[in-house]
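Only a part of the assembly is drawn; its chains keep their places, and the rest are absent.
Chain IDs A, B and C follow the sequence of writing; residue 1 opens each chain.
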Amino acid sequence: MARILLTGFAPFNNETTNPSWQAVRQFEGKLSNNGSPIFVAELPCEFHRATEELVSLIERHQCDIVLCVGQAGGRAEISLERVAINMDDARIPDNRGQQPIDRPIEAHGQAAYFSTLPIKAIVHCLRQSGIPAHVSNTAGTYVCNHLFYGLMHYAARNEQIWRAGFIHIPYLPEQAIAHPGAPSMSLDTLVSALDKAIETCLEQGQDLHFADGTLS
Amino acid sequence: MARILLTGFAPFNNETTNPSWQAVRQFEGKLSNNGSPIFVAELPCEFHRATEELVSLIERHQCDIVLCVGQAGGRAEISLERVAINMDDARIPDNRGQQPIDRPIEAHGQAAYFSTLPIKAIVHCLRQSGIPAHVSNTAGTYVCNHLFYGLMHYAARNEQIWRAGFIHIPYLPEQAIAHPGAPSMSLDTLVSALDKAIETCLEQGQDLHFADGTLS
Amino acid sequence: MARILLTGFAPFNNETTNPSWQAVRQFEGKLSNNGSPIFVAELPCEFHRATEELVSLIERHQCDIVLCVGQAGGRAEISLERVAINMDDARIPDNRGQQPIDRPIEAHGQAAYFSTLPIKAIVHCLRQSGIPAHVSNTAGTYVCNHLFYGLMHYAARNEQIWRAGFIHIPYLPEQAIAHPGAPSMSLDTLVSALDKAIETCLEQGQDLHFADGTLS
């Protein structure tokens, strides 16, 4: 039996909602198909504190699968993030006013970590279920990538964590109204996507391998 | 009591589904809030024949509100089309192999017709309901614009038609999988949008007027 | 011998330059290949006054070919505009603070006019010359479309005008810096495009006809 942690973020950048927490909160108190408990949490959109709270939750709940979710305004698909890089470069201040620029997240950390989620298998499963998804090769350089890197850095030192990674999701339709022309995805679709991602994490052994890269 | 005609299109351009008909068919046999009957139909994606079938349906059902719906692959929002132009310029052949290029739809028709739907009121209502929507100033030069022009040309000569126009909708999520990066909208959201468009047509007297144009 | 009027616009929307005037001013005092004089002018980005100044220039210089040029921020290609619609819907105020919304340009004018430039022949010529170009089916609902409609409305009543139309051009590279991700085109390319458009207007009899429409 696995123990699963699913996190979303607080709203940021003048939004009043964050689709990641809206979707993640639907799993509160739920079990996976095989009866694994799912713990959920909303993390602050703040450098450092987001990671600290995440690590504290992992330890408190003794989780072995960790799936962090964040908003990617402007993207049209569910993004399975492939890689976290050791770099903060904040285009805008975070919710506490911090704006690190060109600063390593971990002073002596390695340059990057790859996700240990079965990202291709999740993309495959989502597409089979009628949900647009792809592998993304950048999680940006803001709090999402910061948390993702912090998670993988922690996971690399803690053997009990079997699978860890980050998923970016589009705006909700009601958010997209304030961003003319921006794509969105309904809450139902988002929740269904996270549900399938969790099940794939539990069921899939080795990841699948089919082409889903980008030329540039 | 109004009599409402709602049409979608058959799949085209190598698609196996068309979101317009998927959404429109949900209204089969339904009444509007005030009890007005809603007639639905799937039109062929063919120049001329689409318009002929539309006119035949209007006459058979004695409709006074006509709302045609079509797929706009690549758009992220519900598009209330403002204007139909008297021009076919088909980038690809239609489902019968016809490919008119730079040809007027009506040899002696006026250059364009404006929608008689309360397009701004519908955009306002959709946004209030959390659905991204905008006024579009081009319905393209393919079968959608052709049908829209044909509808307005007919309506201009038939006093019983109170309101007529065209709405473009995004891909369904399952379609967008084949179009990497393309926005989509869930069937639930599409149906809700059409429902609200119908209700606004029935309830709204004069259209609203707020800025929703484009600079270019 | 033709007499050609080429106009650009003053900067608007917080820009300090307008690529249309930067490109058009390069033709000051120039002759076409066949010796036809080219008159140039910068028009104000103002509803009504832009058209008034245009008409006054056409009459003063007795022009028979009129080519108006405007900035289409965000577009990547040279846009040969196909149609002007009888509608103002200003997303932002013009340079004089006017912001007409859903207002016909000419109270009793026809719904739209088609360009009388050989737009397909120009697109063909530009592509042959290595310059990305396409036919556009909307010039927006701001001052550009307003001027284009005003021009065509005037031209429809004045037999001496042989050809008239509107061309939208991308940002200059230096402008695009302030619009992250926006396409741009160099001044050299823009000037070359206008030069070829003028020559095509002079040399081309009937327009060409190849598919260059849009599905939606």
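The definition used in the following text is that a contact is a pair of C-beta atoms (placed from the backbone, for glycine too) under 8 Å apart; a residue touches a chain by one contact, two chains touch by 3 or more.
The structure presented is a predicted model; accordingly, all values stated were derived computationally and were not measured.
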With 3 chains placed, the number the full structure-file assembly comprises: 4
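Assume only the chains that are shown with their structure count from here on.
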Touch-based graph of the chains, sorted into line, ring, star, complete or other: line
Chain closest to the middle, measuring from C-alpha centroids that were averaged per chain: B
Chains most often in contact, by C-beta pairs: B-C
Distance from chain C to chain B - Cα centre to Cα centre, in angstrom: 30
Separation of chain A from chain C, taking each centre as the mean of its C-alpha atoms, in whole Å: 47
Separation of chain A from chain B, taking each centre as the mean of its C-alpha atoms, in whole Å: 38
Touching two or more other chains - residue numbers and ranges from chain B: none
Residue ranges of chain A in contact with chain B within the complex: 76-77, 127, 130-134, 172-174, 176-177, 180-186, 188-189
Residues of chain B touching chain C in the complex: 13, 70-75, 79, 82-83, 85, 87-92, 99, 101-102, 110-114, 120, 135, 137-142, 144, 168, 207, 209-216
